[in-house]
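Encoded as structure tokens, the structure appears first; notes follow it.
Of the protein chains in this complex, all but one are displayed in their positions.
Then we have chain A:
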Amino acid sequence: MAPHPGIDTDQIKEKARKDLLGLLEGVRGKKNLVIEKSLAGPIGIFVKFSTLQDHGIDKVFFLENDNVDASQKNVIFLARGEKATQPIAIAKQIKRLQKNGSIEHEFSVIWVPRRTLVCNKILEEAGVLGDVGVEEFSLHFIPLEQDLLSLCLEDSFKDLYLQKDPTCIFLAAQALMPIQQAHGLFPRIIGKGDNAHRLMELLLRMRTEQAADDSNTYKFGMLPSASIESLIIMDREIDFATVLLTQLTYEGLIDEMFGVKYNQAEIDSSIVGPASGAQQSGKSVGAPQHQGMKRKIQLDSSDKLYEQLRDANGAIVDGLLNKVARRLQNDMKSRNAESISELRDFVGKLPGYQSEQQSLKIHINLTEEIMKNTQGDIFRRSLEVQQNLYDGSDPSYQHDTIEELISRDVPLTTVLRLLCLESCISGGLRQKDLDNFKRLILHAYGYQHLLTLDALEKMGLLSTRASANVLTNPLGVGGAAAESTKTNYNYLRKVLRLVVDEVNEQNPNDIAYVYSGYAPLSVRLVQSIVQKQHLLTITKGASAASNGVSSVAHGWQGFEDALRNIKGETFNKVQKGEESAVKARHMLAGTGGKPKSVVVMFLGGITFTEIAALRFVARQEEGRRRILICTTDVIGGDGMMEAAIEKGDFGKG
């Protein structure tokens, strides 16, 4: 994960930190902070709780809990203002405090990432707008890693595909604009999917609007960037199947078993041991209270060991751990230092050894726990079903297994993921089968899931095969129409070589290693742009690659057929600046041979496995180009299902 000299993610972090603390300092004296739950995690990435305390925060409350007390005169609310829920909740709590508080409170609201008209209106209608100081905290992208920026919009998947609410597209556009302002226009915006197309249009529109905006008058308008090669936008909708598969990288497995959120995982302390004192002091905002038996584990590149492990296939992690353990032992043994200076060297390294040893212990425990699970019957069976499905064997052979899993009362998400996977890959289920499964699910998990199943159908994750005969046809000729309404995996499997049987997990030679044999379609598409030659060679053979498409081809060239079999619009837009200005810069700067950045934006979420695959691609391209991953949120198959699952049941009352 080399730092990006072009787009400096640390700088984004530092700026966010400064901005937030500045806003908090703007309110004098001690204050209570009421924060929206979904913001606590993201903010914890760049500010520690102790830092907030240093800046006068006394207590932190969650907005959703509605329990802020009158212990401080100053109360600051920190929330997103895109939806009506938060301003309504804030107005209610302000009124409550005003009514029964004995002291006169000073309220301020900080909206993230912008102050919206809606929250203005709601506060105004509630009659509290005059009593609050309103500020904006323009927090867009939050760097999770140096090559990974996330908007951390937890609801983005649900909003986009179930509610059809495109707010996150707009926010993504707003987040990408500053990158253009700082580094110049993306010379090429290329992507796939209807929502991606909308994002591209928004970016173009914002560019023209910015020219008309008086606060931002550039003398010559913007020029295409010299340090960025292109922006690739992937709509999650084009490839749901990848998310539904069980992630098999180490980080992916941790996510599947324990859930990883904002570089942290909450893990039972019976597995990893209780937290040591040192780590507790570094508590982040997200954890004002230490939770009973759970322990938060930091999972990011600050842990050097984890950085090596995270993107490796889960099957080889125990081997890697062994190696590290042995090396560490050797290092520690070499302490019979000869001279004083060597001894000093050794002592200097000691803290490093200790932390490494500690992290080694944690990861050995985690791996053990994961292995216990992966060797279990249920995990193996569901993996088997997945593999058979993407291999293209007749899905109906898998039905017995799925039925059995339902009868065995495995978690609902597991079952739904398998069913949706089948639906996605084979273009829908037969009506009869679907009805049968629905009945089984309603019996096993409760009738409230009638709503769940409906939601899945609405998202297009579950469907019947009614008119889908064309789509199952593996020749892909059905793609005569301009755009496909469903992604045809059966066709793509061959054309893009999604299934790689002889994948080497130890020394990966293809991105398919992240799923032990399946290459995520989304990343294949990225490869079709940035690694055109390479992908042509592995899909069509070396000869076809050399004479099929010229080496200077760009955009989607060479893969048009494949794209026609993927859902949604395809686009490839070149952004140009004013010609005279471009020329002038050419004269001044010449053409540098420095590697350029490719910004890959995943709209609707990205999985850890896809991140691993993109990093793999980035490593192959090292020296030629860098890849910066942007996303609305990091998601997994379970999260995707949770978006649809009805939480209520008939047990109320």
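In this text, a residue touches a chain if its C-beta (ideal position, glycine included) is under 8 Å from a C-beta of that chain, and two chains touch if they have at least 3 such contacts; residues count from 1.
FYI, contacts and distances are computed from a predicted model.
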| item | value |
| --- | --- |
| Among "DNA sliding clamp PCNA", "Probable vacuolar protein sorting-associated protein 16 homolog", "DNA-directed RNA polymerase subunit" or "Nuclear cap-binding protein subunit 2", UniProt-listed name of the chain not shown | "Probable vacuolar protein sorting-associated protein 16 homolog" |
| Chain not shown: contacting residue from A:19, A:64 or A:165 | A:165 |
| Contact residue for the chain not shown (choose from A:98, A:354 or A:407) | A:407 |
| Option from A:13, A:183, A:198 or A:486 whose C-beta touches the chain left out | A:198 |
| Option touching the unshown chain, where A:126, A:271 or A:444 are the choices | A:444 |
| On chain A, residues whose C-beta touches the chain left out of the figure | 28-29, 81-85, 88, 114, 116-118, 121, 130-131, 133-134, 159, 163-167, 169-170, 173, 198, 201-202, 205, 208-209, 211-214, 216-217, 219, 377, 403-404, 406-409, 435, 438-440, 442-448, 450-451, 454, 646, 648-653 |
